[in-house]
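First the structure, in the form of structure tokens, and then the observations on it.
What follows is part of the complex, with its chains left where they were.
Think of it as A and B in the order they're written, each chain with its own count starting at 1.
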Amino acid sequence: MSVAIGLWMILFTGLSFAAEEAKAPEPAKAEAPTAAPAAAAVPAPKLPGYFTATSDDPKKPPPWPDPTGGASGVWATPAGDAKGDVPDTLKLGDVYDRMVHNLYSINYVWVLVAGFLVMFMQAGFMMVETGLCRAKNSSHTAAMNLMIYPLGGLAFWIYGFAIGWGNWWNGPVPPGWYPSLGPGLSLLNEGVGIGAAVDAAGKATGAFTYGLFGTKGFFLSSAVGDVSVMVLFFFMMVFMDTTATIPTGAMAERWSWKNFCLYGFWIALPYCLYANWVWGGGFLAQGGINWGLGHGAVDFAGSGVVHAMGGVIALAGAMVIGPRIGKFDAQGRAKAMPGHSVPMVVAGTFILAFGWFGFNPGSTLAGTDLRISYVVVNTMLASFTGALFAMFTLMAKGQKPDSTMMCNGMLAGLVAITAPCAFVDPWAAAVIGAVAGFLVVVSVFFWENRGIDDPVGAISVHGVNGLWGVLSVGIFANGAYGAGWNGVVREEMVKLYGADGVRGLLYGDFSQFIMQLIDCGVVAAFGFVMAYVWFKISDLITPVRVDKEVEIEGLDGPEMGVLGYPDFQLHQGSRIVE
Amino acid sequence: MSVAIGLWMILFTGLSFAAEEAKAPEPAKAEAPTAAPAAAAVPAPKLPGYFTATSDDPKKPPPWPDPTGGASGVWATPAGDAKGDVPDTLKLGDVYDRMVHNLYSINYVWVLVAGFLVMFMQAGFMMVETGLCRAKNSSHTAAMNLMIYPLGGLAFWIYGFAIGWGNWWNGPVPPGWYPSLGPGLSLLNEGVGIGAAVDAAGKATGAFTYGLFGTKGFFLSSAVGDVSVMVLFFFMMVFMDTTATIPTGAMAERWSWKNFCLYGFWIALPYCLYANWVWGGGFLAQGGINWGLGHGAVDFAGSGVVHAMGGVIALAGAMVIGPRIGKFDAQGRAKAMPGHSVPMVVAGTFILAFGWFGFNPGSTLAGTDLRISYVVVNTMLASFTGALFAMFTLMAKGQKPDSTMMCNGMLAGLVAITAPCAFVDPWAAAVIGAVAGFLVVVSVFFWENRGIDDPVGAISVHGVNGLWGVLSVGIFANGAYGAGWNGVVREEMVKLYGADGVRGLLYGDFSQFIMQLIDCGVVAAFGFVMAYVWFKISDLITPVRVDKEVEIEGLDGPEMGVLGYPDFQLHQGSRIVE
């Protein structure tokens, strides 16, 4: 994810031809590649259409949109009709075609399964958030986590995907790149930006110097009715729902159902705009080729796009909605309001950690990119140190090892490693997670001391550590992976270090750190302002907060009509203000 | 699934040769394909045995059953013994063999992982059903959902698989078809039916004009001891357990354990008979070639085979066992008996929605069929609109957005999209789900008003929406996918529309709608009668219902010997009749 996210596939040799072109405003796509100046006399080689998204025969209708995948390589089939595969009569290129169909199939299987795991994280969020709330609000909190999935998802289908990924094909990529999910992604080629590029004939290419948003794919119309597009849509959709569900934790136990529903349809707007800038080929991704800042904004699986965005929206929401009744006493001192089920919180945490194994390595968008094994190990190690250092931090403060805070530590480590997971060494992943585990504990008390009531710690887990994750790329990325990312090909790096991967300041590229700082600033400012304004406006349409009586009674009955636990005798404390 | 389900693989060109043959009673298998009349003089091309399930050398023993998969293409290996792969000395056909082994491997990985997800749905059913019951019956309801998995599974192993899929190889397929899970499926070639086909020598081929049930594979004996068969067995097994567990919801809180255990061994009988008719090559699948009705009964992943069947059995069971004590007052007015844990219901719903991403796209039985991405997106969209329209319907009735009813709405959308998921556009998936979300709310009140007590809404979710899903194929299928399905190859459709996929009445094939109506009628009538008779008979062996005292106390102690929540203080209402 990112312009190049996952689709990105760099040739192992010959990047030297490409350094100049990489800074050209319109990236060269793999279609019979622009020959480098020195080699201009060599005729372009004939490449299969399933790499270049061009039709072999201009007289035939274009093979994309391709709703069955028949144009993504060739499916091996017997010669049932005397026209299929008779191995003895095939040519080498025919076998190559079938081998490439296998390659796409591996990538589809990988990305879809990874996406399933990400979708399952909804269950984890539901359990963590509900478990951290009081029993009297459990039906309401669970229902918000249930319904944000369809609410956000429909908004993504209606308008979000088009805004975020509608011009994805025109994002910056290195020469020789091809989409790992198949040529149908070439349909995502319309958008809006500053500085429209033109081809030799003066015709607009669809690319922009500064991309702002895409405009193709509303309602997944037939214009994008292609198997490749569907994979990308699904994977990106489940990512957005993570962002969407984060504020339901920070605003839990007092958010009115109707205002929440409005929010559910709105969240795709800020999310997809910013996602376009980083993952959809927009101006932050273009920061490398435009401004010479590293490889542009690099956020492998979304510490920034997904988690920081969710966290700053949660902050804005918590500020607008205000603290729960009873959270702060007359002197402003915070009072503990413990969650009603620790086992539910721990189970949810494990579901999230499980789903993260789709979140991070799935973001290669390619099972054939064997770097996935590094991503998995780094993700795991950061979750380990996150949990442990949260425990150590608590103990250093003289507190007991609060089960739920250790859960938040594990999640903080996962949030932080999400951006750098593909680019760093295992030891660095452990360090990033350890810092996250420390940060989350400190941050929870920080916000509480400022009168911000966040029942589940969403601002600290996702917001603060999301930003830390984005920054950490600019520190620890070791250059082993990501050559050509966001279209940046740097000969000088190859000379200096032997490779042109993404590098942090510890590995010789301070400009990447600057770019990551800019990215952090954009997501924090943009997300916060958009959300603050939204919550203020939506409050005028239907109040953001329930009545005081409803809050004291618990939202389950008044808002949802069903209690969370009707058979159980609850302590008074869970029904009325303490 | 369906005769052709998933196995179905249509060649992209040359269907024109095949229109005649498709209506022949015995389908031409891919084995050196029957040359079309006009091309009779052309010698049949030599095809690899792993496509045709024939041995290259008749002197050698047949390569199937193949317990290690060595005969499904060729595994790439180095020449450790001077007989393995030395790339320089291989021929093109050798590389093709290895490429095909990769293709089968992709399909195995995909189908097995999808099957794991389907198996995990058992946990989802357990949580939804248990959460919707009262705490005093939670141990019993959970145990039923636990044990239906081994009980039903052993019955499937002992006799179900043989009945359902024992003659699978002789189902109707288009010319040039080959099994995506490998040639070992050719072992499933014995059954019973009407109108036995004979070959030129007058010998029975194993195919029937009207297939009734299979007879090979009891206990997975060594006659079917093949890796291909094991994949199919596993995937079909976990599907059946979904059907098996549906009635445990409708009959919860009063079903005696012993009667339930008997039921667990019986359920494979009706399920596998009907599954044979639709998915195992039986007479409903043959409806296209026999009666000219569309592509025969088309039920991609089992709205009918799995869900409608489960729903009508649940209806019969609920009628025989009668309502819970206290559900209806003296005037027959229904009384709410809320489930004891809303968070458990929501968690279960997410597990089910997660597992459905195995259920539906796994039913291609091929990860190399890239249409899986469409299936995933359609499945997700229908779940979205199902949940939302359940909420809208409740609100339109002036009710609150009951958390558990929105869960049922999401599940209803999933049930309905199960049959059409591969054949429809995303917008149609959204419509199908929306109708399901409306239907489930209306249906729940419909049955309740008729004195049917279904504690979890299983009849409405699975029965009513299962039928709706089957019908919706006959309305919305757009013709893009499914050419050759169930052996139907129609030249006139190619002329009219450019493709011969499965089409509903909105896309020019009214006969498909008729076939789907017939299918609905068969499952409803057959399932209901079988189940009603069964519950009446089994009641004579051991009573279907627990004693009144047991029901009032709660079934946990008397039936299972362990309480669901021994440490918690429960309201009286959850222990005695209200």
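Convention: contacts are C-beta pairs under 8 Å (C-beta built on N, C-alpha and C of every residue); 3 or more make two chains touch, one makes a residue touch a chain.
Computed from a prediction, not measured in an experiment: that's the story for all the values here.
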item	value
With 2 chains placed, the number the full structure-file assembly comprises	3
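Keep this in mind: only the chains that are shown with their structure count from here on.
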item	value
For chain A paired with chain B, centre-to-centre distance based on mean C-alpha positions, whole Å	33
Residue numbers on chain B that touch chain A, as the complex places them	9, 11-15, 17-18, 28, 30, 33, 35-36, 39, 42, 45-48, 51-52, 92-93, 95-97, 99-100, 102-103, 106, 109-110, 113, 117, 134-136, 174-178, 338-343, 346-347, 349-351, 353-354, 357-358, 361, 367-374, 376-377, 380-381, 383-388, 391, 399-404, 406-407, 410, 425-427, 430, 480-481, 565, 568-571, 573-574
Of all residues in chain A, those that touch chain B in their complex	67-70, 72, 75-92, 95, 98-99, 101-102, 104-106, 108-109, 112-113, 115-116, 119-120, 122-123, 126-127, 130-131, 138-140, 142-143, 145-147, 149-151, 153-154, 157, 182, 219-220, 222, 225, 227-228, 230-231, 233-234, 237, 257, 341, 344, 556, 559-569
